[in-house]
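Note that one protein chain is taken out, while the other chains of the complex remain in position.
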Amino acid sequence: MSTNEHHMEWPPSDPKVVKEELFSSTKKGSSSLKTISKFLGVLSVLGLVGLIGKFLIDGGDQTQWGYVAAILAFIFSVTGGAPMVAIAPFIAKANWARPISRMAHVIGASAVIVNIIIMIPLLWMLPPLVVEGARRRSIWFEAPVYSPHFWDFLSLIMLAIAGLGLLYVSALPDFAIMRDNSEGFRKKIGKFLAGGFVGSTVQWSTLRMRVGVMSTLYFFIYIFVHVVISIDFSLSMVPGWRDAIYPMAHAMGGIQGGVALVIILAWIMRKYGNYENYLNINVFWALGRLMFATSLMWIYFFYSAFIVFWYGKSMSDNAWLDLLIRGPMVYVFILGMLFSFVFPWWWLIWNKVRNSINGPVIGAFIALIGVFFERIRIYVPAWSVDPKLIHDKWLTVIPGTLYPDIWDILLILGSISFVVLTVIFISRIIPFIGVWEVQQFNLLAKPVKYIKAHGIRVAKPD
Amino acid sequence: MVTEDKRSWGMVIDTDKCNGCSGCVTACQVENNIPLNDQNKFERGRVMSWIRIERYWEGEFPDVKARFIPILCQHCANAPCEPVCPVYATYHNDEGLNIQVYNRCVGTRYCANGCPYIVRFFNYWEPAWPEDLRNHLNPDVTIRSRGIMEKCSFCIQRIKRGSRKAKEENRELQDGEIKPACQEACSTNAIVFGDLNDPNSEVSKLSKSESDRKYTLMPQLNTDPNVVYLATIDPLKYKDLGEKAKSNEH
Amino acid sequence: MQQRDNQNRLSQEYTNRVLLNGTLSTPRWWYPLVSVLLFFVVIGFILFGIQIKYGLGVTGLNRPVYWGLYITTFVFWVGISHAGIMISAILRITQAEWRRPVTRAAEILTIFSLATALVFPLIHAGRTWRIVYWLIPYDAARGIWPNIRSPLFMDPIAISTYLTGSTLFLFVALIPDLAVLRDRTTGFRKGFYTILALGWRGNPRQWKMQVVGGILLSALMLPIFVSVHSIVSWDFAVTPAVEGWHSTIFAPYFVIGAVHSGVSAVVTMMALMRWGWGWNDFIRPEHFDALARLLTVVATAWLGFTFLELLFALYGLDAPEIALREMQIFQYPWNLLFLTFLLTGYILPVPMWLFKRVRTNIALMFWSSILVNIGMWLERFLIIVPGLARKSPFVFTWEAYSPSWFEWYVLFWSFCWVTLLMLLFSRVFPLVPLFEQKESEVFSDSIKIGRATVPTIFREEEEEEED
Partner (left out) sequence: MEIIILRKTIEYIKKLDSTTPLWVKVLVPLIGVGGLTTLAIISILLAGLMNAWLGQPLPVLGFEQTFDQPINFPHTKHAGPIEDGGLGMDCTYCHRTVAKASSAHIPAVELCASCHRAVGSYESEDLTQLRVNSGIYEDKENNQVIVDSEMASPINWRRVHRLPDHVRFVHSAHINYLSNNPSAIENVPDHINIEGLDAVPASQVCSTCHGDVANMEKVYQVEPLKMGQCVNCHRKNGGPTDCAACHH
């Protein structure tokens, strides 16, 4: 990549041009997009059919619900992880992330409905806290009997609200632009959503504060949701599995998937949304590094748990290894390890790969598949454990491999399709790059030449 | 008798027979050159005793009963103390013994932390005996210097001597020929030592015939000990039987 | 003398003069302080000799508390050592500009605390003189090599790798400053600096090599940085027999705790440097501000991990584990220590740091960072000792462990020793990197956005020079 070409890709400095360029993507809809949407719509309906079918056929058998739990965990953690890509740089005042923060927020809000739909039957299947008169292992020591169900559901709702709130708060100025610069239906939406936002100094400072508060809130909720759901939905179903880093590893896998989703979406928007000037190579480079860092973090958390079990060699330690690693899901484990860590790590370790447009995207696809396998590896065996063993000190009977049935496959395809469909739907309303974010970006950073070196001058407001 | 290299030395301790007389403790102390435990050592929690008798009270006074469990190194097949030693001072040999090599030990005390039975002891000082006990020390056992770990060796000096004798006399080692000091001193024959891999040895037979009483300490840790305990017999369980027998007599 | 040049930057002449005031001249307090410290350090060495001669009976250790103050202090110093790479490498990679005046101090803190930490397993071992078996793969006649499976064997490897790497890292960053010193000294010192400066002329190629070397070392040091405290944590976590230790969260928990304590130690040190040498123009409140913000995030993450650890301790509903936690948290004297640990480790300092007025107040930052390190030392103590002193079914020594005065002195010795080494270092090498300071002055500027004047930083695009 030569120097000149690189510096050609920079957001235009004229606000009007920015506005028009960014909003143009919400208006033009190609026919292929419509076809894709229809196809995804059909798949989504089939997914719902799958969930209902699953409920009717396997409604009484907890051991058959592993894939449903896995797909829920996958969708909620990767879509929920995406806003972290916006939040972390926001807290660290990193300027580069401004062009992709909207996309991150959109992804964060895209899976609200799917999550809640899948969650409801799963709560039904979740064993109560007191089984046969005795309290089972759980983080809810003395809590009321249906605490897991209540808090799991509530936490997911909280995450949904926080995600939507974050998107709404940060998109407020764009709604105002929509209100002021469009006609008809869009104007009405803009008017409704933007409220009285006119861009006064007070409103701007409130906005910044709101984004900050929502971001911090979202971060804590995300961690809380992971702790609660990952423990209740997998760890406490397996007798003897005691793994303190597990919620963090789970969350880290989610964030890894979230970064991957943002990279993929950014790539699509760059390619099909004419956003070349906004999503330039610097963005992909930074995202690639983030992807690399999250992959390393994930393997570190996983390994921290693994080595303790491996060395511990106690009955429950061995059972953990038998169930989740060398047991029924050994091939999925290997695939997950390859796709979550080995491939992305070996791919993204090269600066040439990170510092390109396509490199990080390939890494992101690989990592996303890895996260998917990893969730299957965790949830399916955990749900397959015979519920009768729930009071045991350690797992004595390792369940066999559970393969997905037709309902599971329908559900997996349908739920993913519905998330994609939601993203497409949102893309029709608001631009995927915040206009105000680009303005700020332009104000704060500028490519400059210093003596002989090329560089960027970044302003650091307090 | 199985061949020499497939031995697995083990012990069966019948807690029902143990009356807590501490004969084994004393015998071990003498046999293995263990320094005397004085008041100061007790106060500072530095007592050394390769085998010890743990006493548990059962019931309320005056209907109180004492239960005794002799605890010694369990010679675990899957010993948590072994992998943590940085210098291989403790390892498993092919006779199923958990060996402590004094001269390799540098005294990190990591093995002691790894041991769930707390049967490893550290020499905080150079060992010392009263003058008149000096010549009573066992020449077959190393005197451990300060700064190293020690623990029950299943009286390895006796095992070695016994196997050597059998070899010199060109015969197989007989079951019961080798007796560790604790077994020799046990007044109630609660301790039986032998080869667990030999199906005809007394330890194998005992642990088979009494399989409903058989248990090992802390099974959740998966240490696979070579010391097998036989649980105390619950007299209530046999009370009915006895009364039945009584009524039959009449 | 004019301090600022025509572009309102600190003049290079002023920078050189002030930052070399500890090296080219001696502060008045230096000799008295060094001699007092030397006195305490020598006493410490005599005590080590006594311990080696008579055995570990001089400590308060017993059965089952086989590890006590020595290991606690070992972990503590390893933790402190995480400051250097956190500040120099991670912040360098994430391009945090405020790191510049702090890097050197953090790195030497790393090196000296690591060197001190390495001493502790030696003091702690029963037969220190046999440790050569442990550190060096010895003669093959016996056919036995050190046990690679033992975390205690991996410890020295990780720590000495980290030490070597940190020393290299420090040296690479020291070269330009050594050249400055070479040009300002005469006689023996000039010779000394000439050799160390490796012929530094400050030409573009040398600068480029120096930058590349720094970045490469940063990237190489990061995995070592993580591995060091992870391995230290696995010393504990791999033993299934100790309920309070066998926890999967230990590695990240220890690492983040180490960053917490290490960065706090850097804050303490910065305050002392500012007061001792009068570098008010270079170590400025905004550096404390930035460090305190970083610390707030790190401390909160660390508290979250502490919470998770406790949560999972109770999760299993295992009686021994719950008994252990009950002892650790509610029983005297551990309860007082636990309360102090929570208060000093998080509850007192972190809410203070939420206020900008505190973050920019040097005295308050000094005291709060000391609080953090008291808390972090107690954290290690509360993990190690109650974990061992637990109510185990086979031991009846529950009153456990009270360290002897000997051990307390060794703890005190370690602080004297590190401080002494730092002071000796400061007499020979500058504690604030001159070239980093000048570079930051050159790179920073300010622009007007609307009505506000905002400071800016020039960031060079290093990647483009690859082709």
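Should a chain be cited, it is by its letter among A, B and C, assigned in written order, with residues numbered from 1 in that chain.
Just so we're on the same page, a residue touches a chain if its C-beta (ideal position, glycine included) is under 8 Å from a C-beta of that chain, and two chains touch if they have at least 3 such contacts.
This is a predicted model, so every value here is computed, not measured.
> Which chains here would be touched by the one that got left out?
B, C
> Of the residues listed, B:21, B:47, B:77 or B:143, which one is in contact with the missing chain?
Reading the full complex, the residue touching the unseen chain is B:143.
> Of B:34, B:84, B:97 or B:230, which residue touches the hidden chain?
Counting the whole complex, the residue in contact with the absent chain is B:97.
> With the full complex in mind, choose from C:190, C:284 or C:325 the residue touching the hidden chain.
C:190
> By the contact criterion defined above, which parts of subunit B meet the unshown chain? Give residue numbers in ascending order.
Listed in rising order, the touching residues are 91, 93-94, 97, 99, 101-104, 140-143, 153, 156-157, 160, 164, 167-168.
> Could you please point out the subunit C residues that touch the chain left off the display?
138-139, 141-143, 186-187, 190-191, 194-195, 199
Please note the rule applied: only the chains that are shown with their structure count from here on.
> Chain contact graph: line, ring, star, complete or other?
Its topology is that of a complete graph.
> Quick one: point me to the chain whose Cα centre is farthest from that of subunit A.
B
> I'd like the Å distance between the centres of subunit A and subunit B, where a centre is the mean of that chain's Cα atoms.
57
> Listing for subunit B: what residues touch at least two other chains?
Each of 80, 83, 221 in subunit B touches at least two other chains.
> Quick one: which residues in subunit A touch 2 or more of the other chains?
Residues 311, 313-314, 317 of subunit A touch two or more partner chains.
> Subunit C touches which residues of subunit A in the complex?
Interface residues on subunit A, with respect to subunit C: 1-3, 6, 91-92, 135, 137-139, 141, 223, 227, 231, 236, 240, 242-248, 285, 300-301, 303-305, 307-309, 311-314, 317, 351, 355, 443-444, 448, 450, 453-461.
> Considering the complex alone, what residue numbers of subunit B touch subunit C?
44-47, 54, 71, 80, 83-88, 104-110, 112-119, 121-126, 145-149, 221
> Which part of subunit A faces subunit B closely enough to touch in the complex?
311, 313-318, 393-394
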